[in-house]
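First, the structure itself, so that you have it in front of you.
Of the protein chains in this complex, one is absent; all others appear in place.
The letters A and B name the chains in turn, as written, and every chain counts its residues from 1.
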Amino acid sequence: MAMREIRSALITNNPVTQQILGICSALAVSTSVATALTMSMALTAVLCTSNVIISSIRHHIPPSIRLIVQITIIASLVIVTDQILQAYAFELSRQLSIFVGLIVTNCLVLGRAEAFASRNPVGPSAIDGLANALGYSLILLLVGTVREVLGQGTWFAMTVFPLASNGGWFEPIGLMTLAPSAYFVIGFLIWAIRSKRRDLVERTGYGLRREELSDD
Amino acid sequence: MTDIFFTAVFSENLALSFFLGICTFLAVSQRVDTAFGLGIAVIVIQTITVTANAFVYHALLAPGAWSWAGLPDLDLSYLALIAFIGIIAAMVQITEMVLDRYLPVLHRALGIFLPLITVNCAILGGSLFMVEREYTIGEAAIFGFSSGFGWALAIIAFAAIRERIRYSDMPNGLNGLGSAFLITGLLSLGFAAFAGAAG
């Protein structure tokens, strides 16, 4: 069961490319693989822990204050994660800037807490958290790899393509270090996934229409 | 002051260069009129919350904020995140109630968007940038307004483009989400080109 969950979250039901959840932070820190990996680990830690905690106290969260309790728990976990990064991964936490803090409003974390952890037992919630975090990490690392290799000719700061300025042949693509490239890379990624898996293409557009929103 | 405005609107647009609030940006941009409503709501809430958060940060959380009470070494800035979230939720709630009471027309137009805004990264991100960039309260108010304005401008432009391309014949895999990302990328390039306007 666990394997199926994970496989589904990696490809067919990937939170980033299929549900457009949590991409805000996913894109901003994808300029290099190292920051992408740190961000992935931070998000995995927060998502799994918050799912487990919320699931274990799910019978005792009064519905009236459900959201605020969830946000408080998530925010505390994020602050602790941020402090740990500042203490033990100082350089990287500098580069991640405010984006670790923004895990709080990451739709993915709150979304999984609300949609899954608040109504399922601890075990499945942990697996659900892990699966979604892995799906997120996969996309983030892919985008990070593309941007770092094409933008700087390196991968994890190891030279992949020797730069022309250092006597090699590779002329780095400056655009890859700038924000728009993240959108292009993820757009092409979605195109690639959906060309392979026709069933994933949405039929009538996605998202909420005004009528649907006001029903809520 | 004007440089804060221009950079926050164009070259450092929250949605297009910092990817903030993109979930909502992609989900609520099918039509120009809804995008317009959401944009206005973001401007209002962003201006209010960044200013309020700047006030709370300087009065309570910043290092040395308690020196009047004989606690000059107290540094509560690590609580900023959780305080900001609480203040944003409270401000959204209060705005909703005030609009409902005094401006029912506006409340009907914006009401459905307000809950969405509480968990919008752009709003929290605006406040976190305010701390990181060490804005004073006055600068924070300007930054709040202009970053909200930039976000609104981006989503309205994006919705207008999407309305135009709804019936275009695109490769199958590119329909919907794929093309939305590519268009946002182009929009982001376009906004970045205004970088020089900030001087």
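Basically, a contact is a pair of C-beta atoms (placed from the backbone, for glycine too) under 8 Å apart; a residue touches a chain by one contact, two chains touch by 3 or more.
Simple rule for what comes next: contacts and distances are computed from a predicted model.
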Which of "ABC transporter permease subunit", "Ring-1,2-phenylacetyl-CoA epoxidase subunit PaaC", "Na(+)-translocating NADH-quinone reductase subunit C" or "Alpha-D-ribose 1-methylphosphonate 5-phosphate C-P lyase" matches, in UniProt, the chain that is not displayed: "Na(+)-translocating NADH-quinone reductase subunit C"
Full-complex contact with the absent chain, from A:12, A:44 or A:86: A:86
Absent-chain contact - pick from A:120, A:177 or A:195: A:177
Chain A residues touching the omitted chain (full complex): 31, 59-65, 68-69, 72-73, 75-76, 79-80, 83-84, 86-88, 90, 94-95, 97, 177-178
Missing-chain contacts mapped onto chain B: 3, 7, 11-12, 78-79, 82, 129, 132-134, 192, 195-196, 198-199
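Everything below uses one rule, namely that only the chains that are shown with their structure count from here on.
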Separation of mean Cα positions, chain B and chain A [Å, integer]: 20
Residues of chain B defined as touching chain A within the complex: 16-23, 26-31, 33-34, 78-79, 81-82, 85, 89, 112, 119-121, 123-125, 128-129, 132, 166, 171-182, 184-186, 188-189, 192
Chain B-touching residues of chain A, taken from the complex the two chains share: 17, 20-28, 68, 71-72, 75-76, 78-79, 82-83, 97-98, 101-102, 104-107, 110, 178-184, 186-188, 190-195, 198, 201-202, 205-210, 213-214, 216
